[in-house]
Structures are given as structure tokens and as C-alpha cells.
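For chain A:
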Amino acid sequence: MNPELTLLLTPLVPLVGSACIAALGREPNLREAATLLTACVLLVLVISLLPTLHSGAPPEITVAEPIAGLPIALHAEPLGLLFALVASFLWLVTSLYSIGYMRGHGEANQTRFYVFFAIAIASAMGVAFAANMFTLFVFYEALTLSTYPLVTHAGSDEARRAGRIYLGILLGTSLVLQLLAIVWTWQLAGSLDFVPGGVLGDAAGPGVTSVLLVLYVFGIGKAAVMPLHRWLPAAMVAPTPVSALLHAVAVVKAGVFTILKVVVYLLGIDVVSAAGSRTGLLYVVAATIVIGSLIAMRKDNLKARLAYSTVSQLSYIVLGALLANAWGIIGGGMHILMHAFGKITLFFCAGAIMVAAHKTEVSELRGLGRAMPITMGAFFVGSISVIGLPPGGGLWSKWYLALGTLQADQLVLLAALLLSSLLNLAYLLPIPIRAFFSSSTEAPTELREAPLASLAAIVVSSAGCILLFFFAEPAHRLMQLALSP
Partner candidate 1 sequence: MIGEHLPALQVVVPLLAAPICVLLHRGDLAWLLAAVVGVICVAVSAALLVAVQVGGPISYALGGWPAPWGIEYRVDLVNGFVLLIVSGVNLLALVFARLSAAREVAAERLYLFYTGWLLCLTGLLGITITGDAFNLFVFLEISSLATYLLISLGHDRRGLLAAFRYLVLGTIGATFILIGIGLLYMMTGTLNMADLATRLPDVQGTRTVRAAFAFLFVGVGIKMALFPLHLWLPNAYTYAPAAVTVLLAGTATKVAVYVLLRIFLTVFGAAYTFEQMAFDRLLLPFAAAGVVSASVVALYQRDCRRLLAYSSVAQIGYMALGISLASVTGLTAAIVHLFNHALIKAALFMSLGCVLYRIGSAAITDLNGIAREMPLTMAAFVAGGLSLIGVPLTAGFISKWYLIVGALEKDWWWLAAVVLASSLISVFYVWRIVEAAYFRRPTPGIAPRREAPASLLVPTWLLIVANLYFGVDTTLTTGVAGRAAAALLAGAS
Partner candidate 2 sequence: MIGLYNYWVVVVLMMTGFYVVLATPNLVKKVIGLNVFQTSVFILYITIGKVAGGTAPIVQEGARLYANPLPHVLILTAIVVGVATTALGLALIVRIHSAYGSIDEDDIRRRDGAES
């Protein structure tokens, strides 16, 4: 199969899959089979695109051209492939997990859930392979809209309120700030294509690029830079698989991925590093890192704690992008991968605890390690990776980010990174430790793990965290390729 067709199929396959899922709504087993099959096919498709990186001319395909000079086009480049690989692999894992979770939890409207899940993945693929900012914007909005029904899945008043915040912030920032930035870029440069070095060139002075950079960083609300982070904790009312894949991987990573793309391919690293607003933004991002961690410490609800941890960790990637030097970009890109595996493991565990032990608060988890050893063990592994301790993959990305701050002579930022890592340690590690080593208030019960499908997913993702520590080189190479094609 030629790579152009493969490229086109990446968003189409999940879309077709969602149609099949909708059609098979009455047969839960067939429906789940359709989900898994679609996820497998998608993963194979994305992997088959990997060799094209070395083929000289990367594949590119134009689908339509709504506005002259602004086609809806897809192309494959290293950064996008990295994101697509993460998203498609973890979709497969999450599908496995959600089968156990949704049935174990007895959720209603499961068909709707799987349908929109697949559409969200299709949108994420579009974001990953977008060949220009316009295409990316289209899929970015599609991602917002397709995840809205997932956030409000429960249909309760609380879910509706959360949905309003979710949609309000994400749609609002993108339709006002981001769109303004995009039109402005188009007006200045006459093109929105992603090309190494950016399209802007000398078309704009540092003043304008300063404004543009601010508009992009805050307009890409999915990156959850404070003060526009409120939607992420609000979205935690969604079922746990949604929180796990979308709000630890696909949606939020689409946000930071977009920022990376803007910095590397649209504005250009040189232009960004010359922009006057960069320093200010860096401090905002550093503040988000520290404040996010601080808030996470104070949250007793496990999912809320993880959500604020995500807010903080996302800003690591934004920080890397805004450092606008090689180490920063490499670290940021790798953190997309590392944090995805770590955080999804943690969310899987949170969901498993909810299904098996019906517990949602951190303070209730003492001694749970005896009832759920595998889950809590995986939680430990995920924590290690998110904190950045060996043998977790997170070490590498944080390593490169730290190098990036040093290269930029930003010791304050380095301090923020290290402080936040300490805070990570303080709010994550006690959970598994107490689960294993302190005695439960309730009588320790017999082994009661989550459903088998969910457990399998947890094992896979936590194994991933450790494997990435030993095999981080391919990701590193991908990022280098993105910087110097």
C-alpha cells in the first residue's frame, strides 16, 4: 500500500470503525470486537508509516481545499508520527481496559461512548498528521466536539456543568485566540504549511511575533497553561477510560503537540527565541508547573490529584517548546511519550480501584495493596515514571528538559523543574507505599482485583513505562530527526 493512502486511512479507519460500532450497538461482544479490530488496524497503519521517514520525500496528501491556498492536507513527519504512535498504541490498550471498566462499572449508553471515543481518536490522528495549521485547527476543533459527549457521559447536573466549562474554555480559546493567531499568521506569511524552520521568516517583527506567541500558547487551551487549565480537572467527571486516554494522552497531548508544531514548524525556533514575550511566557509556564503540583498535593480525590498533576506535567512540554533550543524540544517531544505511559497507568489504576474497591479518595486507599497488589504495583511503576526516577522512562525527558534550561541559562526554570519533581514525589509515592505498608482501617479482605481485561491493560502500560527507560533511543532519534531533517 502506498504511504499516501495509508496516511489518508489513519483518520478514516477510526471513523469507519465508529460507524461499525454504532451499527453493532445491540451486540456488545461484536461491538467491542469492532473497537479492538479498528485499534489494531490503526496501529499497524501508523507503524507502516515509520519507514517513510527515511525515504527522502515524506508522503503528503491533499483532501480538499476550502480556501484557496489553505488545503486540508495530511503529511507524515517525525513529531507527528511520535504522537500518532503513542495515541494509537494506547488506544488499543485503553480499548482493552474500557471493556473491563465499562462492564464492571455498569455504565449506560456504552455504544455512544465507544462511537465518540473512536471519533476522538480519528480527530487525534488528523491533528498528528496535519500538514498545515489550518488542517490541524480543523481536527483540533473536531477533537473538542467529539470528546464533549464523553465528558458529559454521566448526564448528571455535575457532568453538565463540567461539560459547559470544558466546551467553554476549549472552544472559546481556540475560536478566539487561536483562530486570530492563525489568520494573522496567514496574513503575514501567506502560508500555514508546516515546514522546518517555520513560514514566518522576516515577515513580522519581534513585536508581532510576541503577540502571536502569546495568542498561540493561550489559544491552544488543550495545553492547559494556567489560568486556562480549569477544564482539565472539570473533565474528570468522565468515565475513567476517557480520563486515561483523552485527558492524559490524546486531548491534552494534542494541545502540547500543537504548541510544539507551532514552535518548530510554523513560527520557527529562531523566530520564537527572538520573541520578546517568550521570557514572560516561560515564567507563566514554570508557575503552572509548580502551582499545578502544589494543588495536586492538596487534592484528596485521586482523579483530581492526577488531573492537576497532568496540568503540571503538560507545562513541562510547553516549557520545552518555549525554550526553543534543541534540548528543550527533544525533551518536550519525549515527554509526550513518557508522560503518556506514566499517566495512563495511573489513571487505569484509579479506575480499577473505583471498579473493584469502589474507592475514589486517596485517604481511603491505605492497605489496599493487599487486595489489589497488581494494581497498586502498577501505580508504583507509573508514579516512578511520572516523577522521573529510574527505572521509569520519565527520567529521560526530564533529563533533556533540564539540559534545555541549562543551555538557555535559565536557572530559575531549572529550579522550578526540580522543585516540581520533588512535589511529584511527595504527592504520588505515598499512595502505593501506604497501600502496601500501612494497615487498613477496614479488615483486609481477600484478593479483589479489577476485571481481567482492565488488569491486562494496566500490566501492558506499566511495562511500557519501564521498557521506555531502557529503550528510549528510538524516541530520541525521532525527535532529532524532527529538528534536523
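On how the list was made: all candidates are chains of the complex that A comes from, given by their letters.
In this text, a residue touches a chain if its C-beta (ideal position, glycine included) is under 8 Å from a C-beta of that chain, and two chains touch if they have at least 3 such contacts; residues count from 1.
Everything numeric in this text was worked out from a predicted model, so none of it was measured.
Asks: Pick the candidate touching chain A in this complex: 1 or 2?
Replies: Here, the candidate touching chain A is 1.
Asks: Could you list, by residue number, the parts of chain A that touch candidate 1 in their complex?
Replies: It comes out as residues 64, 66-68, 72, 134, 137-138, 141, 145, 152, 155, 159-160, 163-164, 167-168, 171-172, 175-176, 179-180, 183-184, 186-187.
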